[in-house]
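What follows is a structure written as structure tokens; I'll ask about it next.
A protein chain is absent from this complex, but the other protein chains hold their places.
A, B and C are the chain letters, set down in written order, and residue numbers restart from 1 in every chain.
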């Protein structure tokens, strides 16, 4: 499937993340983009991604029009710009019949949001909002457990999303991110809630399925001179009687991205934390806890199928193995024929390491045959 | 760069893992393969990977010859067959000038291993042995710390790699994996050491840089009827006086893939565990411990550059975001125009979830403006 | 020092805990008591505690009068009755010049509380309210850090005290505790807040030193038929601008006694949890975290002196060693002369285990002298 991208130029935070994620399952080919309003950055980004030069656009309206006109035009577009551009970009691509994958918050006003809803409904196009956390297998397992009645009627929801990166006044020159996220003209009327509070809110809705009927909010701007909130305390009341607390913060020193949700029902509880996303703690009616992980046989197959790695391999395993592939590609590209490490293992395990492994096995077998006699290994090399 | 693969047909364990890892950094295109000795499986695997039909080979010797002759032939080949085929496959590709990425153990005999060393040296080609663990950023950080003298002269190395999947006699029909790994004709003279012991051994060598001069091994076959070892206890003596213990097991119930290494020096210690691969515990001369993670400013830039995600995002983040992309592709492909969930959030966050998020922000701001007055949210939908 | 007790008869929850704690540092001798309104229980409890029969009282007013009149009367009294008796008991002992150690909540009405304040001030007596958590060394370390300015001006306080023991309707016959704690005539106007919310509140005040100027509370009674709250959500505003959330619950399945506090300042944060009370997480201005434990040299001596055990010994060590003493006392008392276990180690390590240990050492030394030769150990026994 052909993918385009708006935003995500060199130096951006989430552009490369979206591109890697899009590539992971071999479902999308990135073929077009308008990555930056800075022309040099825009061109350099597209070129480094092997894009044809006529599909590196300087304007996303032109891009939507041109791609819609091509027989091999993009099927979908990924929008990873600052918040204030989400609406315009999404609108133009939807109007040209192109599916949209859009970062959150979707828009900066409710009117724009409503307008997009109508556009999507009329067009029948796919619109995916990247509340990434909904993609974790254990978050979906949590949702499944609630839906299956495993914890009974929900009474309490405790959700929190603390970060600490705005504890100091980094918006004054140190962080471009911080600058636009705290600027009402780019971020909209909210900073902390728009950036991460909506993730927490969606997660509550996604797992519990419960509707929030009322909220009571206490918002603060702790950083000197800030006009948008950098911390939020919100009490929640749900349809059916459940209650909750939502805390989101960007001034909580020591936290990086620590989204956490705990849901308590009449017959059990579930707890999930982004710091250990591959685990789900499930509490039974007697208070006993168990840890659910991939490979758990009680999970339905649609949850189990979400895993790309066998049990016991943390998700980072791809990154580790990918690193060896990447390093290998670099070595080949540099035509570095002298890279065998004769004195000790080098960064990339090589044929001499293979030989050492074989000798290790042989020596261990020999020692064992002689009732664990200490047995010498030959030094590295042939 | 163009990549071929030998082994890794449908149903295989590591084939898909290698393919995803190869794709992660957009460095390799898989264009040729001999995936299985089963012709149907072979063809089906290649077709599902969009390979041209003339590059789905039934014989890896023919593949090496044909690819070497093409102007657009593969640059490198990934070998993920059972152990006993590693040598033959690696040899033929090296002889045809093709770089090799090979699973461990490299061969089943020391002679074969030595022969490969010579071939690699003569050819000047790249040979990467996939001791995956050497690709983790924190393993490389550990190596860097040792090399920089941070823990002083090493005294002790404790390494263990326990698994539990062979605690029961699954080789008798339940697990194809177990069957070949415990069969001397396919696995070679060793099971547990060849499969995972060499990983542990390489990790010791990789991080410590120390040479093992002698070992004393006690090997066991606990599973009834097994001729190859399923557990190994090995005492190690290193050049320079350090000592160590190496335990690898496949009958340790409760463990999945729990490689762990602890290195104690005169001035500090380092501890790394595969169950939390993104952390490295570092002990100073006074016994105080600190946790090193990505983003740690004291790490040299070549270690920091290994991370593909900003701090606070566990490596599984790619999998979660990739899942949303994958699900989106499925929806688009199925032309599922009715997928908006009007009653509650669906599996893929969509435009109605976006609207809810915007309303959540607006309502929170309103409540806050009225001194936290309880404020109603509208129900889902436009 | 001589101690009396009111409440804490056989079957009570906290009576034995207070008695053990009082004994720990050899500062108090329990010599008088009125343990239960049930005469049999009262007498049996006192007798089991070796009390003289004339100091086992059936009425605490009579007890206060009699003890005050004796030359060897009690110096202090420990009050561990249900809440509604705290006031009357504390009052009468204070009026008779006896120091008071009283369980929380101190009274059930503000008038009673104020009256006790006056009594204490006029009498100059000691009145200790057993907010036990204030006795943990790491809680005091947290207080010290805040006072020393280590985290700068406080911005946020997150405190929670979830329990799950009232998730089901155990007040209907299953739990005497639950029955009185949910009965307004015995517990006063509040259940969850009175029982555990005040602990959380005191902890906030104790560590932060900050005054709460306003609160906004949402209270719930989830258990069918309950008139007192079993869950509380409270937003806090502090003098000077800090904000906070307080959650206390008795229907949160999976929690037992999980008091936790997190305080975020402009220059750092501190986190303490009752599930690991011997640790304190301290975050610096750069977001880096460290774990403070006993033995930490940066703690002032008054904190370090709180520890009764050397580093590396968890507090439960006393219980383990105490168990061996207790078991030994039981064996001696039962005159069990045949208790040596000749076949395998018995519950109490004995002289045969000592012999085995000595042989283990001797055999290990011998094996090592012979280059790790496998060396036999003799079977158990002489």
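Remarks
Definition applied: a contact is a pair of C-beta atoms (placed from the backbone, for glycine too) under 8 Å apart; a residue touches a chain by one contact, two chains touch by 3 or more.
A quick note: this is a predicted structure, and the numbers were derived from the prediction, not measured.
Here one chain is not drawn; of A:30, A:79, A:138 or A:235, the residue touching it is A:235.
For the chain missing from the display, the contacting residue among C:40, C:121 or C:286 is C:121, taking the whole complex into account.
Annotation: of C:18, C:155 or C:181, C:18 touches the absent chain (contact as defined above).
In the full complex, subunit B touches the omitted chain through residues 151, 155-156, 158, 160, 164-165, 167-168, 216, 218, 220, 222, 231, 233, 235, 237, 243-245, 247, 249, 251-254, 256, 262, 264-269, 271, 281, 283-285, 287, 289, 371-372, 374. Touching the omitted chain from subunit A are residues 216, 235, 289-291, 372.
Just so we're on the same page, only the chains that are shown with their structure count from here on.
Taking the mean of all protein C-alpha atoms as the reference point, the chain centroid lying nearest to it belongs to A.
Computed from the mean C-alpha positions, the centre of subunit B lies at a distance of 47 Å from the centre of subunit C.
Subunit A and subunit B, compared by their mean Cα positions, are separated by 20 Å. Residue positions of subunit C touching 2 or more other chains, listed in rising order: 216, 235, 289, 372.
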